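Every protein chain of the complex appears in place save one, which is left out.
Then we have subunit A:
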């Protein structure tokens, strides 16, 4: 019995290691392909966006969460359900702006950066920028335009990883011209 449970925890860790290693290989390849960190950051964001617009469907299918009433609920769902489901970690939601349209996700540990160290010549690289793209793409598919960026990053010396999310506007559904 205990042997089996060992294997399950191992397989969970294993899967995240596979993801972490693949992500690392991707970032390394991008750094080789593009000359500067800014360009790599942009590519990671673009790839994240492409993943996010598909991931949202997978998420909604698995979680059967209904429509969120407001941005606060969205924040809770992202932190407690989505992050837990895909990355196995639950960030805390904090630093709400007075208008209630901006908040921070604080991650104690970021599975993407296990075993990772940034070399000195890549100090402006936002290693986990894929996450920003994923969040942006996923929320755009549920009619929310958001701005996502990293405010703090453990790879660059900060204590925690902080993702800042700002609500920009609600996206109106555009019906093609000529539809009734």
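One rule holds for everything that comes next: a contact is a pair of C-beta atoms (placed from the backbone, for glycine too) under 8 Å apart; a residue touches a chain by one contact, two chains touch by 3 or more; residues count from 1.
The criterion applied here is as follows: contacts and distances are computed from a predicted model.
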Hidden chain of the complex, named as in its UniProt record, picked from "Translocon-associated protein subunit delta", "Trafficking protein particle complex subunit 6B", "Interferon kappa" or "HORMA domain-containing protein": "Trafficking protein particle complex subunit 6B"
On subunit A, residues whose C-beta touches the chain left out of the figure: 11-12, 14-19, 21-26, 28-29, 33, 43, 47, 50-51, 54-55, 58, 62, 84-88
